[in-house]
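Missing here: one protein chain of the complex. Every other protein chain is in place.
Moving on, here comes chain A:
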Amino acid sequence: MATSVELSTEEGGTEGGPLLDVRNLHVEFRTREGVARAVNGVDYSVDAGETLAVLGESGSGKSVTAQAIMGILDSPPGFVTQGKIIFQGRDMLKLSGEERRKVRGARMAMIFQDALSSLNPVLNVGEQLGEMFTVHRGLSRKQARAKAVELMERVRIPAAKERVRSYPHQFSGGMRQRVMIAMAMALEPELIIADEPTTALDVTVQAQVMDLLADLQREYNMGLILITHDLGVVADVADKIAVMYAGRIVETSPVHDIYAKPAHPYTKGLLDSIPRLDQKGQELYAIKGLPPNLLHIPPGCAFNPRCPLAQDVCRTEVPPLYRVSRDRASACHFWKEVVGDDSAPADKA
């Protein structure tokens, strides 16, 4: 497949390879209504200390990709049908269940969106944090509790010693998300996947939590995959961006280039949908139509029914990831027009 070839040559230079290298990943959900192709050949890589932001609407496959990497896909109905997930030189899909379990939580960890529902309501946070140490490191319960307090202090939860016996519902939203972060950080993993870590939080708390995450990432030189649909969050912390649409990566780019010159009409649509102060009073731009039903992804480019630039070729041929520059790629037949066009969203066909 053209996409995997082009990207892997780009990443393949370093000896030993990147921390995480996802290649041509396919995931499908076998449901009663049919097979939903949630991920259709995703390639991305993350180096130590690097932040990759994965951007996309709900149902674009960004979370499913993350779950496949973590090995926590609901299976059935979800199945990885193709591809490789190479983490620290080992293909995760070839490991036994037990080997995979030992990687989870210890070498790669995940932060979920809604900390209230993602934390166990009937165990206190000390038990939930300490569990990482008793299970993966064989510490005693007492040692684990001490470690839990240490972790809570590291994520700046005040009065950690007293709060270690509190239950998730007794924390504020921001503090709960800090507990989630502490849990992911517990065993100092090399990779953290944060699935919309700030979506459920107030705007002011969002910034604090993102800052914390970025600080910890720098301190431990972790790779970070930040899954989000919030372009504002991305600009501050990400090194590079992968935009997903209908289970495919449609554009990859270093973070600043994408804001200045998006190379895919979908990315451009997303950027144009951000409310801007200098356009106050004007109607907010929205991408026409709805994301495709994953049971019936349109032929050709999946974005073609919503794309202002769509031509006949878009309805028949799936665009490969075209190399836009040394470190950018776009899956659009007309990427040159998109990059060249600096005006407001194009209305012409």
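As a convention for this text, contacts are C-beta pairs under 8 Å (C-beta built on N, C-alpha and C of every residue); 3 or more make two chains touch, one makes a residue touch a chain; residues count from 1.
The rule is short, and it goes like this: contacts and distances are computed from a predicted model.
Chemist: Out of "Putative zinc finger protein", "Aminomethyltransferase", "Oligopeptide transport system permease protein" or "Lipase", what name does the UniProt record list for the absent chain?
Modeler: Missing chain, per its UniProt entry: "Oligopeptide transport system permease protein".
Chemist: Of the residues listed, A:V39, A:M70, A:A302 or A:V339, which one is in contact with the missing chain?
Modeler: A:M70
Chemist: If the hidden chain were put back, which of A:A48, A:V135, A:L231 or A:L271 would touch it?
Modeler: Touches the omitted chain: A:V135.
Chemist: For the chain that's not shown, point to the residue among A:V42, A:I86, A:M110 or A:I241 touching it.
Modeler: For the chain that is not drawn, the touching residue is A:M110.
Chemist: Using the definition of touch stated at the top, determine which of A:V22, A:L119 or A:L151 touches the missing chain.
Modeler: Answer from the full complex: A:L119 touches the omitted chain.
Chemist: Could you please point out the chain A residues that touch the chain left off the display?
Modeler: Answer for chain A: residues 70, 72, 101-106, 109-110, 112, 114, 117-124, 131-132, 135-136, 167, 169, 183 touch the chain left out.
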